[in-house]
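In this view, the complex is presented without one of its protein chains, the others remaining in place.
Now for subunit A:
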């Protein structure tokens, strides 16, 4: 089955985002498959997070079209789950772990709907899936970095979405958390969900992901890891910032 035969979980056309004079993301078009894990990689300041946020409407886009399972974003919000960067929120906020996970149910309970026992059980199941079921009542300011990341992932699971977008999910977490998160993400893929993650560790791209999008303001390359994640495309993405020796360590075939 070729990529063209199925509706992409997420597609962006001609996406341009600017924070000032200089575009942060310029004219990027890409499609992300369902039942696959895609890494968005590129150097710092390449617009990886910005692209993700613009696709979700978190930051405004100058131009470009976004479709989620073939629908406009506004009609498909219930099918999207988002895991922001840990550092984007204030963990001193007065709330506990289960409460944060319950925020993932907002679209279901609405403004004044009751939080029922079933909702709480779902939240606790999501916490169990990420391996921190004992932390439901814990104040979020007492969590380690890895635990914070797991809470955010549990909140996304509670959204029961079809497309999971994660911004640097492995940044600054311990090895156990990284393993736990990748297991959850692989489980989502096995259920037929689409997973798209901004990723920064080039050495794990091959082991974790099926597809890759190389980004440096513009789209440099995209496709299955074995085809697109090459020494040439890395060189084109990172320029001189990536030493030849580093690329050699990745053990890539030369295209």
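General observations
Here is the rule we use: contacts are C-beta pairs under 8 Å (C-beta built on N, C-alpha and C of every residue); 3 or more make two chains touch, one makes a residue touch a chain; residues count from 1.
Convention: contacts and distances are computed from a predicted model.
Among the names given as "3-oxoacyl-[acyl-carrier-protein] synthase 2", "Menaquinol:cytochrome c reductase cytochrome b subunit", "NADH-quinone oxidoreductase subunit K" or "Metal ABC transporter permease", UniProt records the absent chain under the name "Metal ABC transporter permease".
Only one residue in the set A:25, A:41 or A:143 touches the chain that does not appear here, and it is A:143.
When you scan A:77, A:120, A:200 or A:218 for touch with the missing chain, the hit is A:77.
The chain that is not drawn here is touched, among residues A:57, A:70 or A:187, by A:57.
Taking the whole complex into account, subunit A touches the unshown chain at residues 53, 56-58, 74, 77, 80, 82, 84, 86, 88-96, 100, 103, 106-107, 109, 111-112, 139-145, 147-148, 155.
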